[in-house]
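Left out: one protein chain. Kept in place: all the others.
Let's look at subunit A:
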Amino acid sequence: MTALTFFGAALTAFGPALSLFVLTIAHDPVRIIVLILSAFFWLLSLLFSSLFWTAVYPLQHVLAFGLVFSILFQELFRFFLYLMLRKADRVMRKLTENEHTQIFSHPHILAYVVGLGFGIMSGAFSLVNVLADSVGPGTVGFQGESQNFFMISASLGLALILCHTFWGVITFVAFDDKKYHWVAAVWILHYLFSCLTLFNPSGWYVASVLPAYINLGVSGALAFSCAGGSWSRLIQCLPRPSPTPA
């Protein structure tokens, strides 16, 4: 019965990521490898933050503490991954010379794939418990929780996945171009996103979901311009009543 809720929430949270994967990643084996590598780096960051969390025993029950350091580790590992990929750049190009891939010749594509890998893993870990419980037969509400809890969680997960993708693009471009203020911007956006979810336990979902999507919009716009997107050309491409030949 409540399998409906499960599929609804899962498709909401991971549907866009799935679309991106199927249409932009799946056709290229090298992209898949890089995606998994990046997901693995997110897991490494999780491992280190959990070690740290375990070590600092007295603060284990303070949510904000874990959150702050977890984000720190994620961003550090994003940086490590950048360093590694840059170091390996030449070798990778050589290795993939005979492949049809364009990933190493297009730094934005690489950045995007890395970001998506981070996002998918982070989204999976933040939602797996909620999704498992959404199968039912019960739902939340004994303590006054919203009946939309599962969908709210899913939509936050969706925003988180997409944000990570954008942050990946911004960070890589920023390091490449030595525009370190963009890196700082990513860190701030990440902290903002996550800290606002601290409102969730109080049930102020508006306070977390709305800013999360504003955050997503800002991150998206930043990433768009970082990747060399042009708003005017975007608008040109939009379908019009009388299409002009491209």
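Here, contacts are C-beta pairs under 8 Å (C-beta built on N, C-alpha and C of every residue); 3 or more make two chains touch, one makes a residue touch a chain; residues count from 1.
Criterion: contacts and distances are computed from a predicted model.
Matching "Nicastrin", "Anaphase-promoting complex subunit 2", "[RNA-polymerase]-subunit kinase" or "C2H2-type domain-containing protein" against the UniProt entry of the left-out chain gives the name "Nicastrin". Listed by residue number, the positions of subunit A touching the unshown chain are 1-2, 4-5, 7-12, 15-16, 18-20, 22-24, 27, 46-47, 49-51, 53-54, 60-61, 63, 65-67, 70, 89, 100, 102, 104-109, 112, 122, 125-126, 128-130, 133, 137-143, 145, 147, 150-151, 153-154, 158, 176-177, 194, 197-198, 200-202, 227-230, 233-234, 236-237, 246.
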